[in-house]
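Every protein chain but one is kept in place in this view of the complex.
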Amino acid sequence: MLKLKNAALLLALCGTLNAHAAEPATPIKVGVALDISGPFATIGAETRDGLNLAIGQLGNKLGGVPAEFLQTDFAGNPEQANQLVNRYLQRDKIDFFTGPVASNAALAVGPALFAAKVPYLSSNPGPSQFAGKQCNPYFFGLSYQNDTYDEAAGKVANEKGYKNMVLIAPNYPAGKDHLGGFKRFYKGAVKEEIYTKVGQIDYAAEIAQIRAAKPDAIFFFLPAAMGINFIKQFVAGGLKGIPLIAPGFSADQDIIQAVGEPMLGIYNTAHWAHDLQVPANAEFVTAFRKQYEGRYPTVYAAQAYDVVMAMDAAVREVGGKVNDREAVLAALKKANFKSVRGAFNYGPNNFPVQNYYLRLVEKDAKGQLANKLVATVMEKHQDAYVGECKM
Amino acid sequence: MKRAPGWLARSLPWLLLLSLALFPLLAPSLDLDYYVGFIRHLLIVMMAATSLNFILGYGGMVALGHSGFVGVGAYTVVALVDGGVTSAWGAWLAAVAVAGAFAAVIGAVSLRTRGVYFLMITLAFSQMLHHLAVSLSAYGGDDGYSLHAPLLLGVGLDDAHPHVLYWVVLALAALLFTFSCRLAVSRFGYALRGIRDNETRMAALGYPIYRIKLAAFIGAGAVAGLAGALLASHNKFVSPSVMHWTESATLLVMVVIGGLGRRWGGPAGVALWLTLAEVLKLYTEYWRWPMGLLLVLIVFLAPKGVVSLFEGPRRAG
Partner (left out) sequence: MDAIFIIEQILNGLGYGLMLFLLAAGLTLVFGIMDTMNLAHGSLYMAGAYIAAQVHQASGSFVGAVLAAIAATVLVSWLLEILIVRRLYPRDHLAQVIATFGIILIADDGVKALWGPSPLLASMPTALAGPVQLLAELPYSAYRLLLLGAGLLVAAGLYLLVNHTRIGMLVRAGASNRAMAELMGVRVDRVFSFVFALGAALAALAGALMGPISAVQIGMGEAILIPALVVIVIGGIGSVRGAFIAALLVGLVDTAGRAFLPPLLRAVLPPALAADLGPALAGIAMYLLMAAVLILKPAGLFPARA
């Protein structure tokens, strides 16, 4: 009896050993640093959902080669992101990196990844540093450059004929960058530029300032909880009559879902929309809504999905030989994948040259609040920092 | 009943130091390279925790703003590097001095209060420093600041070499630890503990209470500044999040779970807390609640910290 059991065990063991032998010695390793807790938890969750959808569709493979996606939370703390990347590099020996939501985390982990020659495909942040002076062949700003949404919004403001505007953003460098991007294209007068505390809860004082300034419209960049607080209080304060324009992050599905009706009528700009007429996009949105209880995807989920597809295409291009980094870089740069935003091309600084669209928060056929694509604002637009990049 | 510690207990710290010193040499062959950096980080945080344990455990000063001094140290290095300084020792010494100066001012004000008021006023000052760093656009504000050029350590070495920095950190941590142990059993250390236990009596005995507490506070702040400076060299990156209030709270938590006023309390707490976080995050995104549960359990089952579980009947010094 005992013997039989042992034999069975041995057989089973052989079975698993054989199964391993069939696969290549080491799978491709992708390090994902997630913001699944901390200030950007919502966006981090969207990123994860987008990644996992693509990973599932590819059957845990990249370019047909088995791949392992290491996903670890770093709670939105750039120092912790740094430590996590060191673990990915030295312990897990990753071949690709992606994940962080915020620019500060991207800037913190970039140098170590570049030194180790590991391609970093950004699933969201596109800091101006990496688009300009500190551009690097190992960084791919697959999403957008931070200022471009705002540049598109500035152009929209001109087209709508707004002459006097109030701009509002949190008091940190990204906030100033975003308002700077808006002012680069907006030609009217800036009545007031308000910088608020990071993580502010109460916006009554700012709303009173806005009322006193009597602007034609307001441009606001307030991500995550700050945006939710602001819009709720803005509408309750009776300023609904003043139009709001925002970069897509301040009016995406995550915010809409938390704020509800007061979001109606907010104009926002983005390089993607769930109703963008591209075959790959229709497939993505349908699959996403099927997998995640009918929820509309956000830009973050769409970008994360694209990141995995871009890796997949590059690995296929080099025939699975990911150790040949030069070839991988060239393959990534070709971007020979079906992006959910349509045709995809990088500029010389590895940031996309792409279209930007105007979206409007409306109710869909079933009464669900969602962004609706209204117009194309910019075609084949390139960021303002490409000239500073020597690569 | 006080027994003299056996030869094993006496040589244990030396064995630990020796194995830590040898670790980087063995790590490559064991494929443990990453853990050189990990332990380096632990050692740096242990310095900050030990300094906090000194004022908290021996001085009874419950400060919830200690990461503010860590941040001051880190930003001093940033400011000097930005200004063109290349000497590591110079930058680190300056960090110690600047953090000490901040601690002098903040301590002078805060030590007028006690108990929860002291806790809150130290928190307030570190929050101010945090807001200041977020708004400092010259050093990257909330984006943080990347230190690209290595800092020179002399004799042809710099802090970019992972092993060299590891040994420097280890040596500094060992020195600091020895010093804090000696200080705890010095006249100053006993005076501080006396103040913690009975301030009125110590005042009656003629001790300058306020000055002794302030001196301890300044010293702890300066050491935290050193930890911050080393952290800047370790990460090659500094951002305001090093002085977020949750970092102060975590330091406090690590000291308490390790063992308040016990010489191994700081190091043990840091090692336990950070290793647990590292391991849990490997397996689950729900890594917070087990750590929360650990805190509750320690408060009830090992109120004197995990170190106390390993102590015999002896009272720790």
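Letters A and B mark the chains as written, and numbering starts fresh at 1 in each.
One rule holds in what follows: a residue touches a chain if its C-beta (ideal position, glycine included) is under 8 Å from a C-beta of that chain, and two chains touch if they have at least 3 such contacts.
All figures in this text were calculated on a predicted structure; none of them were measured in a lab.
K.L.:
Could you tell which one of B:Ala9, B:Leu22 or B:Val116 touches the chain left off the display?
P.N.:
B:Val116
K.L.:
Which candidate, A:Glu261, A:Glu283 or A:Asp364, sits in contact with the chain we can't see?
P.N.:
Considering all chains, including the one not shown, the answer is A:Glu261.
K.L.:
For the chain that's not shown, point to the residue among A:Thr42, A:Ser250 or A:Gln354 touching it.
P.N.:
A:Thr42
K.L.:
Which one touches the absent chain: A:Ala205, A:Ala343 or A:Ala375?
P.N.:
Spelled out, the listed residue whose C-beta touches the missing chain is A:Ala205.
K.L.:
Applying the definition given at the start, please give the residues of chain B touching the unseen chain.
P.N.:
Per the touch rule, chain B residues meeting the hidden chain are 62, 109, 112-117, 119-121, 123-125, 127-128, 131-132, 134-137, 245-246, 249, 252-253, 256-257, 260, 286, 288-289, 291-296, 298-300, 303.
K.L.:
For chain A, which residues touch the unseen chain?
P.N.:
Residues 36-39, 41-42, 44-45, 171, 194-199, 201-202, 204-206, 208-209, 211-212, 224-225, 228-229, 232-233, 235-238, 254, 257-261 of chain A touch the chain absent from view.
Everything that follows uses one rule, which is that only the chains that are shown with their structure count from here on.
K.L.:
Rounded to a whole Å, what is the gap between the Cα centroids of chain A and chain B?
P.N.:
Each chain reduced to its C-alpha mean, chain A and chain B end up 36 Å apart.
K.L.:
Sort out for me which residues of chain B touch chain A in the complex.
P.N.:
Spelled out, the residues of chain B in touch with chain A are 33-35, 37-38, 41, 131, 134-135, 137, 140-144, 146, 148, 231, 235-237, 239, 241-242, 244, 281-282, 285, 287-288.
K.L.:
Please name which positions on chain A make contact with chain B in the complex.
P.N.:
Per the touch definition, chain A meets chain B at residues 34, 36-37, 71-73, 77-79, 82-83, 86-87, 89-91, 103-104, 107-108, 110-112, 127, 171-174, 176, 197-198.
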